[in-house]
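The complex is shown incomplete by one protein chain, all other protein chains being positioned as in the whole.
In order of appearance the chains are A and B, and numbering begins at 1 in each one.
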Amino acid sequence: MSWFRVRTGATGGSEPAELLQVSGVSKRFGGVQALSEVALSIHPGEIHGLIGPNGAGKTTFFNVITGLVPADHGRFVLAGRPYEPKLVHKVAAAGIARTFQNIRLFADMTVLDNVRVGRHVRTKVSWWHAVLRSPVFKREEAEIRRDALALLDFVGLAARARQTAHTLSYGDQRRLEIARALATEPRLLALDEPAAGMNATEKLQLRELIERIRAQGRAVLLIEHDVKLVMGLCDRVTVLDQGRLIAQGTPAQVQRDPAVILAYLGTGAVQEAGA
Amino acid sequence: MTRSKLIIFVLAAVLLAVLPFVVLPLGQAWVRILDTALIYILLALGLNIVVGYAGLLDLGYVAFYAVGAYLFALLASPHLAETFPAVAQAFPQGLHLPFWALIPLGAGVAAIFGVLLGAPTLKLRGDYLAIVTLGFGEIVRVFLNNLDAPVNITNGPKGVGSIDPLRVFGVNLGETWEVAGLSLPSVTLYYYVFLALVVVAVIISLRLQDSRLGRAWMAIREDELAAKAMGLNTRNLKLLAFGLGAAFGGVGGVLFASFQGFVSPESFTLHESVLMVAMVVLGGLGHVPGVILGAFLLAALPEVLRHVATPLQAMTDGRLDPAILRQLMIALAMIGIMLKRPRGLWPAPRHESASPSAAGSKA
Partner (left out) sequence: MDIFIQQLINGLVLGSMYALVALGYTMVYGIINLINFAHGEVLMVGALVSWTVVTLLESSGIPGWALLLLSLLAAMVVCASLNFLIEKLAYRPLRSAPRLAPLITAMGMSLLLQTLAMILWKPDYKPYPILLPDDPIEILGATTNMVQILIVLTTAVTLCLLMLLINGTRLGRAMRATAENPRVAQLMGVRPDHVISATFIIGAVLAALAGVMWAANYGSVQHTMGFLPGLKAFTAAVFGGIGNLPGAMVGGVSLGIIEAMGAGYIGDLTGGVLGSHYQDIFAFAVLILVLTLRPQGLLGERVSDRA
């Protein structure tokens, strides 16, 4: 399973400094400027948090870089190569895989099948091989099955492989969604509020899982409302407010940033913090 | 394969093999019912790929059936030679394309139509897709009905007749075949050919289902956006579903044309499309055994009842004739089965676990 580690040096030469480099992203919805000139960069293998008060534009930004929503302007570079986030499936093929805030699994399919679908984009045997049950087909199917089971094992769901996805508990569904996304061999895993609705124990398990993902060499971008989780887990954090980038840096830096405090808590809090 | 499954398999195979002989003494009409049912099963399997696997609600599937039927009709009957002197000159013996050429041809041409008719529907939401495909089905029928002027291609409402029966390995299916001391009438010969093709269709369906493509289709059916986010090129996958599904329909049409010897636009109405969708849904969406059951029930049962219902007709002063009874039965079946078993009579088995499901269950 050599692919399980993230490929390095794929661009032929030294690894680019930034895995994802996004700048000048703007998006307007009718009368609302959802995003103004937002820039973000993610180092390879880092866990990067995206936070901000409600309505800051986090999900919109997420949707823009993963191709669900077209931006009005923006420059997008992934692993040194520019990409146009217009076609959702091309974004995944390029190496950004995401999960969804309200968990979008293939509900009536089994847990194993959900992950096997994730392998689709990295496998290529055509349908006529399937009809003929050729050796090429059998070989690839065995690989897909093996890889999918390994992924389920990685997230701790191996015992549930045969279950129908919608019968899983909420926490397990989240993990399945992550496993499915990992199956696409992403360089960047984008998680949309992965800890929503979780209790403290589940959050700890999630944190541990994300750290293991980072250990594989993948970068993780996550939107989260749980500030404690973000500050404890992330290497760097980007803060948005009302569609604008207001701070970017390590959790410690961001926490002390007056603009951030202002955005979350209001002017009174700034004075308190400054004192 | 487990032992019990093997036994069932063998029993089923034997039953299917001797079925025409068992039924024939009751009359040729009954074997004919089996033949018709087999064609519908083939069609339902094809539609199952589109509706069952990929989740594309195609209400115009009859178009592909019609394409296959008319293709065979035109290439294996005197019509074109009679209408166009150029054709008569080029083919002095008339147009009689052979079976082994026409099956792939029917499949291929229908597949092309499938892609053509599917292409405009790719961005449409489920119910809109249904109406547009319905529209396409109607458009094809109206064209078939009216392409007798200015150039007579389809012979309009009069239809095309004198279609060649199938000729397989030198055997003319239109006549009784004396072999090995047995006297096999035409209906029985057709039965075996149809059965063979249905078996092939079943194998193809099952192999597609349990493959990368099958899983991709089901992902699209479940949640197209999530599928795209996992890198699936949903556009091409949907077109492939339309194409492959239509291919089955085309073959069904070829079989129908040769079996009946006559085609007309009357056989390819919206009712037929609705019937086929009902077969797939009533049987069990996406589940091959269920689809076969649904197709068989909706195709054969009304016919069977038709034959035993003549007393009813006398009782109700001629109002309840066999055709009406058939329609009534199908309508009641559609309503009744959906109310009692919304997932179909024989849906795909689900794997529940002991633990209850939390949030995230499908509404």
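A few remarks follow.
Methods note: a residue touches a chain if its C-beta (ideal position, glycine included) is under 8 Å from a C-beta of that chain, and two chains touch if they have at least 3 such contacts.
Just so you know, these numbers come straight off a predicted model, no measurement behind them.
Looking at the complex as a whole, the chain kept out of the display touches B. Within the set B:G27, B:P98 or B:P120, the residue that contacts the chain not displayed is B:P120.
Summary of contacts with the chain left out: across B:A88, B:V168 or B:M338, the touching residue is B:M338. For chain B, the list of residues touching the undisplayed chain reads 51, 57, 120, 123-128, 130-132, 134-136, 138-139, 142, 145-146, 149-150, 270-271, 274, 277-278, 281-282, 285, 316, 319-320, 324, 327-328, 330-335, 338-339, 342-343, 363.
Here is the rule we go by: only the chains that are shown with their structure count from here on.
Averaged C-alpha coordinates put the centre of chain A at 44 Å from the centre of chain B. Contacts from chain B toward chain A in the complex involve residues 204, 207-208, 211-216, 218-219, 222-223, 225-234, 240, 244, 350-353, 355, 357-362.
Residues of chain A that touch chain B in their complex: 66, 68, 88-89, 91-93, 97-98, 100, 103-110, 113, 116-123, 125, 127, 130-131, 133, 137, 140-141, 144, 160, 162-164, 166-170, 173, 180-181, 183-184, 197.
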